[in-house]
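Excluded from the complex is one protein chain; the other protein chains are retained at their positions.
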Amino acid sequence: MKRLPLILATAAILLSAATAHAAERHEIAFPDLPGQKTLKCDFHMHTVFSSDGKVWPTVRVDEAWRLGLDAIAITDHIECQPHKADVPTKHNRPYELAAGHARILDILLIKATEITRNLPPGHFNALFLSDINPLETKDFVEAVKQANKQGAFVFWNHQAWQGEERGSWRDVHTTLYDGKLLHGMEICNDLGGGYFPTAHKWCMEKRLTMVGNSDTHAPDLRKKSAPGDHRTLTLVFAKQRTIPAVKEALQAGRTAVWFRQQIIGRKEHLAPLFDKCVRVERPHLRNENVVWTKVRNVCDLDIVLKRTGELGPMELRLPARATTLLKIVAKTPDEPLDLKYSATNFLIAPGKNLDVVLRVGCVRDAP
Amino acid sequence: MKRLPLILATAAILLSAATAHAAERHEIAFPDLPGQKTLKCDFHMHTVFSSDGKVWPTVRVDEAWRLGLDAIAITDHIECQPHKADVPTKHNRPYELAAGHARILDILLIKATEITRNLPPGHFNALFLSDINPLETKDFVEAVKQANKQGAFVFWNHQAWQGEERGSWRDVHTTLYDGKLLHGMEICNDLGGGYFPTAHKWCMEKRLTMVGNSDTHAPDLRKKSAPGDHRTLTLVFAKQRTIPAVKEALQAGRTAVWFRQQIIGRKEHLAPLFDKCVRVERPHLRNENVVWTKVRNVCDLDIVLKRTGELGPMELRLPARATTLLKIVAKTPDEPLDLKYSATNFLIAPGKNLDVVLRVGCVRDAP
Amino acid sequence: MKRLPLILATAAILLSAATAHAAERHEIAFPDLPGQKTLKCDFHMHTVFSSDGKVWPTVRVDEAWRLGLDAIAITDHIECQPHKADVPTKHNRPYELAAGHARILDILLIKATEITRNLPPGHFNALFLSDINPLETKDFVEAVKQANKQGAFVFWNHQAWQGEERGSWRDVHTTLYDGKLLHGMEICNDLGGGYFPTAHKWCMEKRLTMVGNSDTHAPDLRKKSAPGDHRTLTLVFAKQRTIPAVKEALQAGRTAVWFRQQIIGRKEHLAPLFDKCVRVERPHLRNENVVWTKVRNVCDLDIVLKRTGELGPMELRLPARATTLLKIVAKTPDEPLDLKYSATNFLIAPGKNLDVVLRVGCVRDAP
Partner (left out) sequence: MKRLPLILATAAILLSAATAHAAERHEIAFPDLPGQKTLKCDFHMHTVFSSDGKVWPTVRVDEAWRLGLDAIAITDHIECQPHKADVPTKHNRPYELAAGHARILDILLIKATEITRNLPPGHFNALFLSDINPLETKDFVEAVKQANKQGAFVFWNHQAWQGEERGSWRDVHTTLYDGKLLHGMEICNDLGGGYFPTAHKWCMEKRLTMVGNSDTHAPDLRKKSAPGDHRTLTLVFAKQRTIPAVKEALQAGRTAVWFRQQIIGRKEHLAPLFDKCVRVERPHLRNENVVWTKVRNVCDLDIVLKRTGELGPMELRLPARATTLLKIVAKTPDEPLDLKYSATNFLIAPGKNLDVVLRVGCVRDAP
């Protein structure tokens, strides 16, 4: 570097000219819950430092900015190092290379890794580490213990991507679980096969925290997150937008997963989230026994409701970030009306949707 | 109709099946001002009932719904009736045919017409009429008087579309103005040539209300209003979302015009509008004399700022509905900083931009 | 009109300024067959002159231009005239009003109407008429006879949109069919419910010509025809791009229907159409028993193939207007390979797909 100072300086100028106007950031529209911020997080992704990762660590920060994420964890594999002839193994480097860029872009970057053993037991991510090197050890349970020693949050990745048989619950999982060494599971993963109902069931039964992540290896070509084209993400309901607050919320199980056109999580979180996403306006017209009102969906999910009660259309589609007209035929249109629906893409257990009520008030005075 | 009841009934079923799920409405993002609602309005458009209008009146209501408009006026020409062999002249019919549909979709439909005489004096729209027929009279000034007798708001359309000479201010305009029969001018019009600086100047000098409209004749193919593809619209700062409140605001001159990638209006309205559109977050990082913060533009205009003071980047682009990273080099980064800019697409007089200040607070504690 | 010549002249200038640059036309990519042009046609649409049509007749011509259509028929209802208080019934006017515009834009405009009776017998379109008025007669069969007297091509519309029971084959249909008064059926219709398998079956059994149409009443908001968003259309395999040639091809049954992501028609037309749409390039790489080649799909359909033979991937997706990489594992890669597939979206009878063979040649010399 000493030999060529001007070259490097000019190259730096060339590059900074190109990136002077950083790409714009498009926030993802899922409202905060009362007293909690809804943080959009991806806890599973790779770089050239492991597996078949194809990008430099800073690219993951650029993507997080552009796509509206709040927190990410780069989780390069400890064991799977096929590039090591060209990129020598250094477990802490992806974090170190990305950290300064993350601070500038205000992305919460969590130091993390993927512990990648044979199936079973499978692959596990450990978040909130201070040093990844101690996890490189022959014994799998020992590696997980090393992570826990650092206060890590540990979750089991893409449980069923090699078939239910390989993703079955073994003694080793009981050892982890009973020792409080395992804290969550991926119930969705973009790369490894989508949605895992068995993982979902176990999270409900064992009070493990549900997470959903991209597991991305390639560059993400998206320019923004859209209802029909987004990464699988974990929504974390945190007290603040800080790394410790993310950790506290993960430990407390306050999460939901945004997977394709669905939100998956616990009823206690999905019910208030739905109420914040959907706003029924005061009706603007009544014509005998027919009432007309508008419903706004302020979130990034195209919500689909099926009627379970007596009132309202059989199916009600509420496109993301849009206003929908709602026509109700009612015997008593001069009283507030409760419309009972099942929110088909708010999943509160495998196969079970959230029940919701749209309350329609009395007609406002004509304009 | 009596001969074929079943046919009509089945045709009605066929149609209602097709329109059962009315298109979604996409709200336009311009925030309300303190104490006033920012209504998005188009006061100039045509149907098959005049000129070369190509759509049935209800289509204009469907468009208003889809594109996020609050209020529209269908302004078919009194005089220009080239379709009259096929659609006999009936001045009140466009309103009558569209009114019920507008009530269902909660669009404020204003009864209106276009008085279309030779140039000069030009074309004039009269809004808030109760009966259009009395305006069909030979004498132009008499027609405008008839409109005023009904309490109309009258404005001069696309002043310069036939060249400045034909759009010049004549005695007849003085007659109208002195008689308080003329209340506003179109300073922008999609069809008739864009932006009219002379009209803009006259509005400033004579305290005429500024409006901007589409003058659309063809079907509007847009599915939503977008920063780079929208109708010219009048933003009306009204006390409520009602027709009388629109009228009061027009009479009081509380408007701005959204024309292509610009907002044009009076400083007293554009200054608070800018403040509601642009939110500077509390800085998230300070590194010696460099401060980093995020700026959110919550409106549907891509705002472009040029620096007029000492601090901040020379040019600052704030894309619509997005977050932009802002880097400031400052001698005193531990005090709040005032960044002085000219908002190049907030026009407060012909050739004159709004001056704005972005106040950047002190750095928040690191996450 | 004599009273206001200048106004009309200036209005005309205003309009011509706005339409001086007519919208661009986007051709639809379905290749010609050997000796025949593949014309893209829509034989069913409405205007303000009937039913709940919402546009002026020239709008249908503008749409045809923009969307890449070759021929259209405006088919306003004879009987269903709910606008007649505002637009007096004149059956020949939609054609007359649109004809000059169609000549300028080189759209083949077919004079036509919809005979709209109770169900059964249902609704029928008659194309290639010289005068629509004689079809306004009480007796349904008489109306169809009047159409045939003028040499019309008559087809039964949206057979099943009121349920199979109402769309059942009755004596009256036998009367028409035996009298050679009925020549085709809509097997698909955008408005009236999609795809009609019973109509499809009858077309196969009775050698009726298959057509598919939009039945559009509202303005068409599309800016171009796209694989995932297009009108239902009839592909007519005609000897020339003329109205008589369209008629000859319809009479001879040389059609297919482009319905959503499918092509439906007779094997004798779909087989050569597939061959023209899909081009297998000469393989560019062989590595032991693996051969790599490129496949280009030059049409506007995303083609999906399922393997029925021994070679090639189980499923092969060929996106519209794109090139797909094809990897074949073969025992004898040094000989030309025949890959046998079922084209899942080329339908040659209800429930029956076209069988196709992709012939992969020998590897070309390495670059």
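A, B and C are the chain letters, set down in written order, and residue numbers restart from 1 in every chain.
To be clear about the criterion, a residue touches a chain if its C-beta (ideal position, glycine included) is under 8 Å from a C-beta of that chain, and two chains touch if they have at least 3 such contacts.
Note that the coordinates shown come from a computational prediction; the quantities given were computed from them, not determined experimentally.
Considering the whole complex, the hidden chain is in touch with A, C. Across C:K206, C:R321 or C:K352, the residue that sits in touch with the chain not pictured is C:R321. Only one of C:A226, C:A252 or C:L285 touches the absent chain when the whole complex is considered: C:L285. Summary of contacts with the chain left out: across C:K90, C:K201, C:R241 or C:R307, the touching residue is C:R241.
Although one chain is not displayed, chain A still touches it through residues 1, 3-4, 6-8, 10-11, 13-15, 17-18, 48, 51-56, 58-59, 62, 77, 79-80, 82-83, 86-88, 90, 93, 97, 116-119, 161-162, 191-193, 217-219, 221-223. By the touch rule set out above, chain C reaches the unshown chain at residues 21-22, 24-27, 65, 103-106, 108, 241-243, 284-285, 292, 294, 296, 317, 319, 321-325, 367.
Basically, only the chains that are shown with their structure count from here on.
Taking each chain's centre as the average of its CA atoms, chain A and chain B sit 39 Å apart.
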